[in-house]
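Can you read through this structure? Questions will come right after.
Every protein chain but one is kept in place in this view of the complex.
Labels run A and B following the written order; every chain starts at residue 1.
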Amino acid sequence: MKRRVGAVVLAVLLAAGVGGLPASGQGPAQAVIAMWGLPIRVLGSSEAVTSYVSLLINDSLTAVDPQGNVVGRLAAQYPVSPDGKTYLVTLRSAKFSDGTSITAQDVKASYELYLHPKYPTTPPALLEIAGGPEYKGGKAASVSGITAVNPRTVRFILNRPYPFFYEQIGSAPILPAKALGGIDVARLQEAPFTRKPIGAGPYRLADWRERESITFDASPGYWGGAPALPRVVLKLIPEDATVLAELRAGNIDAGRILPEAYRSFQRDPQVNVLRVPGDIFYWFAPNFRLPMFQDVRVRQAMAYAINRPEMLRALYQGLGTVPQSPIHPSLWQFDKGIKGYTYDPAKAKQLLAEAGWTPGPDGVLQKGGQRFKFKYGFLAGKEYQNQALLVQQYLRAIGMDVDVEAHERGDFFGRYFSPAGNIEVVGIAWFNLLFPPQSELEDNFKSTGSGAKVIGYSNPELDKLLDEAILTRDRARQKALYSRIQQLIIQDVPHVLTIRPDVIWGVRKRFTLPNGIDSLRGFFGSVPRWAVR
Amino acid sequence: MAGFLVRRLLALVPLVFGITAITFALLVLAPGDPVLFLIPPEQRGSADIAQFRHELGMDRPIPVQYISMMADLFTGRLRSFGDRRPTTRQVAEALPTTLILTATSLALTGALAMPIAFISAVRPYSAVDHAATLFSLLGISLPTFWFGLLLIFFLTEQLGLLPASGIRPTGATGYSPLVIWRFLIMPTIVQALGILPVLVRYARSSLLDALSQDYVQVARSKGLAERTVLLKHVARNSLLPVLTIMALLLPFLLSGSVIVESIFALPGLGRLAVNAALSRDYPTVLTTTTIAGMLVVVSNLLADLGYLYLDPRIRHG
Partner (left out) sequence: MSTAAAPAVPARSAGAGLRRGPWRRFVRNPRAIAGAAIMLFFLLVAAGGRWLAPFPPSAPHVLDILHPPGGRYLLGTDDLGRDILSRVLVASRVSLAIGVLSMLVSILAGVLVGTLAGFLGGSVDGVLMRVTDVVLAIPVFFLTVAFLALFGPSVGRLIWIIGLTAWPPTARLVRVEVLALRARDFVTAVRATGASNTRIIVRHLLPNVVPVIVISATLRVGLAILTEAGLSFLGLGVQPPQPSWGNIIADGREYLGVAWWVSFFPGLCVFLAVMGFNLVGDGLRDAFDPRLQI
């Protein structure tokens, strides 16, 4: 996210203006974190900020550690039957923030809420539960695959051996059945619970000031032990410049920093700067229905033509990474050994020549009288546009006649949702941490996926590997399959990956943060483990 | 007087209906599906589009949608597509900023326009008058948003005198007059400059009119000091039309607020309207346009009433 350089200057000035305030030393044992937006409600919203708040106040049966292993949270034991279809969860002794104990009924009620026909954002993993799709479709009165065996034990029966169930239910927090009972799911947005949540997480909501701040206090009965910070305040500060000034002045304890301000904050003795790979990475994809893009050498040539480090320098002060694979580096499925494309225009031209494309009199590639000309469409907006213009320049340098065209949002998504959208090449970004990689990979690269359909991409080998990955239960074998999938994607170039800008956080030095924060979600997830120096 | 009021109030009805009908027609005719638009990209695979549509009431016939939207709007039950809060609440939060800015802009414009107009009317076609005319011309040629950026450049970036953004939302701690005035200086100057030339021109011709009236000649012939004549007779009598025209400048100020609030990151009605339009938040678009229209209508009404009250000829006639 390219933002204002000017803001930096402004920030410095503002900081000078408020410099008289207490700026350093020991503050209270609380952390004030600046937010670019606050959730509207904490249930049934797909906004990223909502999922971050959920990390503070809620807990789930299981979660995934940084190594990709499933760890028990509210689940003390969680064995799987040999056929991979029966999942038996024994709950640990834990309490909600209102002091009541968590029972199997709460699990059932929570999952049935997420599977409710009118619940807007059902986690895909829950649809693997037997009877889940029927309940979601309004054809069943309850979910047959969820049974409260006794107050401490829940049994899930799945439709098929689905190996990622425990991994993915981390996004489905357990809520008190008693509170959920009164919710009209069709009018979920208006339910008081979405603003006065009760959860099983390390913090409980203490105060919610509309468009201003949300305060969380440590939940006394939290099963994992009280967090070191008794209070966390998420404070809404929409303007970047203000965040920088307030962070410098010590009025807030943590905030997101613009790439342009990165260097000046590195010299700030009071602030630690933390760089994590962003959730968003950028790519562009050709439409495989156009004959010229069907030759893999042409696609590889495009991938070699892009100077990614230069893009990062020009657009993000060099703060970011060159994505080597479409999987986020913080996920266990990511293959650390994989190598994407480097900048090699000579190689690109050579590949194009091998494919029969040679420069014509005007310098534009030609083959059998056809000029290499296409339109690169993108979502109107500065980030996409700047990238489009750089990509256009790189592709022009290898002889492609590229026009760039901005599409207004409705038009862009209209086209991008439909195979009839008639795009030639599309430039876009994707979030790849909010979803488990399997569904994202399927959506983009499997011939039945909606994204793959839009660009007309189909690779039977990739389809087969993706099907295999979902039915394999051995972790080592899964890893090998994902490595192969990533290699195949890199080699076949359905998407040309460009850059992944970093997210930069500034945190006052009086806090000690745990190691291994490698994503934005990880940053918020680490808050309960922050300590005051 | 009562009859006049009733007639004016009744005249509001078709106007409000016209504005809401035009806006609603825009919403219905707009290409693209707002529901698709509301689904974030990362939810592409899993979101249930029909469900969304039903939740938003967009699967009903169009006239039903219009009537229920209007009924909901005026009873405060219409909810924004975006944050699902009542649109009336969004407007209630946004309106104070816009109204304060409008008031300060009108005050500043009045304070500047009257002396300028007075001087150039008293000495028409003098150097001062020419300068004022030229200044007006420059003023109406100036892109106000660019002028706003110049102000930010000098007063914020270079001198560090005033903040260019960061005002707290209405109702938040920190939205007290003691705090927000610094945020409003530059927007006020920009807004005032936009309407100043219009007001100067109008006030000047109104003053010239008054100067040519018989009673001025009479007053002069009675041997009153020129100063007394100008202040007591001319200025006072030309103040009325000027005051009323100020109310009529409200549409300009509201239009200006769309841009000014966006430059200075002010949480007002204009910014709410732009953001709603850009994010296809139909209920909020409908509400902001309706409220803006009603503001203009009410200000026209106030202008009429002010005229009625201040001008004895109408009152007694």
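Details
In this section, a residue touches a chain if its C-beta (ideal position, glycine included) is under 8 Å from a C-beta of that chain, and two chains touch if they have at least 3 such contacts.
Note that the structure is a prediction, hence the values are computed from the model and not measured.
Set against the missing chain, the residues A:A130, A:V273 or A:A314 yield one that touches it, A:A314.
Of the listed residues A:N159, A:Q385, A:T472 or A:S526, the one in contact with the hidden chain in the full complex is A:Q385. Touch with the chain omitted from the figure is made, among B:I119, B:L142, B:L162 or B:L243, by B:L142.
Although one chain is not displayed, chain A still touches it through residues 2-10, 310, 313-314, 380, 382, 385-386, 388-390, 392-393, 404, 406, 408, 410-411. Touching residues on chain B toward the chain that is not drawn are 15, 18-19, 22-23, 26-27, 29-32, 134, 137-138, 140-146, 149-150, 152-153, 157, 205, 251, 254-255, 258-259, 262-263, 273-274, 277-278, 280, 285, 288-289, 292-293, 295-297, 300.
Throughout what follows, only the chains that are shown with their structure count from here on.
Spacing of chain A relative to chain B, judged by their CA centroids, is 41 angstrom. Chain B makes touch with chain A in their complex at residues 30-34, 36-37, 40-48, 51-52, 55, 79, 83-85, 93, 156-157, 160, 163-166, 168-169, 171-173, 265, 278, 280.
Note for the complex: chain A touches chain B at residues 6, 9-10, 13-14, 16-17, 40-41, 46-47, 117-118, 120-124, 186, 189-190, 209-212, 237-239, 241-242, 409-411, 413-414, 417, 430-431, 434-435, 439, 443, 449-451.
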